[in-house]
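Every protein chain except one is present and positioned as in the full complex.
By written order: A and B. Residues from 1 in each chain.
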Amino acid sequence: MKMIKTVLAATVALGLSQAVYATELEVTHWWTSGGEAAAVTELAKAFDASGDKWKDGAIAGSGGTARPIIISRIMGGDPMGATQLNHGKQAEELIAAGLLLDLTEVAEKEKWREVIKPVSLLDSCTVNGKVYCAPLNIHSWQWLWLSHKAFADAKVEVPKNWDELVAAAPKLEAAGKVPLAVGQQPWQSAGVFNVMAIAIAGMDSWKAVFVDKKAEVATGAEFAKVFAAADQARKMSAKTNVQDWNQATNLVITGGAGGQIMGDWAQGEFQLANQTAGKDYTCLPGLGVNEVISTGGDAFYFPVVKDKEKTEAQKRLAALMVSQQVQVAFNLKKGSLPVRSDIDLNTANDCMKKGLKILADGKILPDVNQTLTPDTVTQIEDLIVEFWNDQKISPADAQARFAKIISAEK
Amino acid sequence: MAATQQPRPAWLKNMSAKLASIPMVFTALVIFVGCTLWTVYYSFTNSKLLPNSNFVGLDQYTRLWETNRWLVSVENLVIYGVCSLILSLVLGFLLAALLDQKIRFENTFRSIFLYPFALSFIVTGLVWQWILNPEYGVQHLVRQLGWTSFTFDPLYNADIVIYGILIAGIWQGSGLIMCIMLAGLRGIDSEIWKAARVDGIPTWKTYLWVVIPMMKPVFITALVLIASGIVKVYDLVVAQTSGGPGIASEVPAKYVYDKMFQAQNLGQGFAASTMMLLSVVVILIPWAYLQFGGKRRG
Partner (left out) sequence: MAKSETNTRLREGARGTKPSKAWSRRNIFIYGTLLVAAIYYLLPLYVMVVTSLKGMPEIRMGNVFGPPMEITFQPWVKAWSEACTGINCDGLSRGFWNSVQILIPSVTISIAVAAVNGYALANWRFKGAEVFFTILIIGAFIPYQIMIYPIVIILRELGLYGGLWGLVMVHTIFGMPILTLLFRNYFASIPEELFKAARVDGAGFWGIFFKIMLPMALPIIVVAIILQVTGIWNDFLFGVIYTKPDLYPMTVQLNNIVNSVQGVKEYNVNMAATLLTGLVPLVIYFFSGKLFVRGIAAGAVKG
């Protein structure tokens, strides 16, 4: 693996020194861990091969770290050539201020509206009929990862859905296991909550609240069930003494915890520990209740630059990112799903194939980041993490506060 | 001092000093006053990702003081601040005084106390997170030694989590305070010690009644250094607990950054930082007036 990386780096370097006339584009992103870097290398390779030059500006840490840097560079009048941002409501103001490049021409030429599936990804990039970003991949949150070892130790069958996990919880606890591992970081419990909301309240109620922001649904019976389930979940996870999400995943791998609700990136941890899906662990999309996945993901935006040459290079890079060849190469390395359905991913593993099938069946929902403002998302995070860790807050109180946040969103 | 040069015309007086102070004046006026006014101005708007001028009156402040997380943050800051201030000063002075006893290995000990200051907060937080983790840290170790009912899990207990952060904070920062104190002790004239000894005053009394009062400027430096660090404490909390369990270890600076950059609500972040600044000003202005403005040396 390391060898390959070194060789890749060397070839990239060679490619760079040859392409003297190429246009150089600085690209900012936050993919820095081993697997992520390998995926980015695919992008860079493809871009360099097309005759331009990829200049890497990787900064780890999505929200709090990278965002001020990206915005500063754009404000400072000396922006990078392209930058990663979660697609959704984040970039609207930059677009309104005329700071981002209009990619409509590229989108039409490359027929993005036809090839990009689900088309909602493109909609998230579209403001007033114009396309401003190139979607690159789909990440979904709706996965319940279950440890076969933990259930064998507790002498219970591996659950097939959320309810069975709840039923098995007392036995897991009796065997000294944490039924549901949830790390302390706020985004984790908030993520779990969102997954449960979709699985338990169902697609329609979820949409009514998270898309249409109907407060009466948020206070209604369906969401009362969600909060009741979250109440069970917080009790099941109360003994998780870890912070990071992958420490929690590690509990599942070692059999110290029954399960974990976490996005598809958890897959990498299982692979690294040489575990096989179906044998050592099970992945249940949509908690095994409602097999849907949310289609969050990453997209690239291209700040407006003065240099005409660069603008052309930006458009070339945008087209390249959505191209079939890059979609396959990138997503296989990244472990995420491609944004177009007309390609073949036969080397994908079992869990990824499950995801692809759900995607093909069209059982999809937008990601929370696409439907709510970041401000609302963080307010919900604050509420859920407080609820999760403070048993004194009753489900009913939390629901009332939740509904208030939803109704305040304009 | 300035009083010694009466005869020259007023504007010429101290010309060199005035010229030399241009960078300071620029920083004070343009950067600190300018940026503060900028921040206060935008705290009355509904700026989101970029600053804009849609005024919303006091809305941001109303929301701020209705937010549970902010209230918890302020409370934590007070507890953390008081403990950290006292412990850093006491520990810093004690270690400096001990190092100043003509001991062997002074360099080694000084480096040991100071090295944590060189390490990044991100990993400092991670290491302390491990050490304080009940399953593989100190609690585990003590239980293995046979004391099975021993419980020590500050980071996972909402009531005491802030003290878990304090342990790491003191560890990281007290070495520098020790160095400042040591510099101060080395600046004390050795005649003072001789005189005290001739008078037969015990060492500890000399420290308490002679040396410490003489080191007042050094203590003020240390105080400002610690206090400004406390107000800005952020990385350590992020690395150790991310504000958890729940919101039990949130701090104001984290609220400000999260609102500005995570939530993309600049207005709310600016409102919170304006409140922080306001409380600092309320505490500092009278003190600064007494300290610097009121009297003159010489």
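Just so we're on the same page, a contact is a pair of C-beta atoms (placed from the backbone, for glycine too) under 8 Å apart; a residue touches a chain by one contact, two chains touch by 3 or more.
What you see is a predicted model, and the numbers here were worked out from it, not measured in a lab.
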item: Touching the absent chain when the full complex is considered, from B:79, B:122 or B:208; value: B:122
item: Residue among B:162, B:185 or B:263 touching the omitted chain; value: B:185
item: Hidden partner interface residues of chain B, rising order; value: 1-2, 4, 13-14, 16-18, 20-21, 23-25, 27-36, 38-39, 51, 91, 94-95, 98-103, 106-107, 109-120, 122-124, 126-128, 130-131, 133, 135-137, 140-141, 171, 175-176, 179-180, 182-191, 193-194, 197-198, 203, 214-215, 217-218, 220-221, 224-225, 227-228, 231-232, 234, 253, 256-257, 260-261, 269-270, 273, 276-277, 280-281, 284-285, 288-289, 292-293, 296-298
item: Footprint left on chain A by the chain that the document does not show; value: 2, 5-6, 9, 12, 26, 29-38, 40-41, 44, 54-62, 65, 68-69, 71-73, 75-78, 244, 246, 250, 253-254, 263, 265, 268-269, 272-273
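Basically, only the chains that are shown with their structure count from here on.
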item: Separation of chain A from chain B, taking each centre as the mean of its C-alpha atoms, in whole Å; value: 37
item: Chain B residues within the chain A interface of the complex; value: 48-50, 67-69, 129, 133-135, 153, 156, 158, 240-248, 257-265, 268
item: Contact footprint of chain B on chain A as seen in their complex; value: 63-64, 67-68, 71, 75, 90, 92-94, 97, 184-186, 241-243, 373-375, 377-379, 382, 385-390
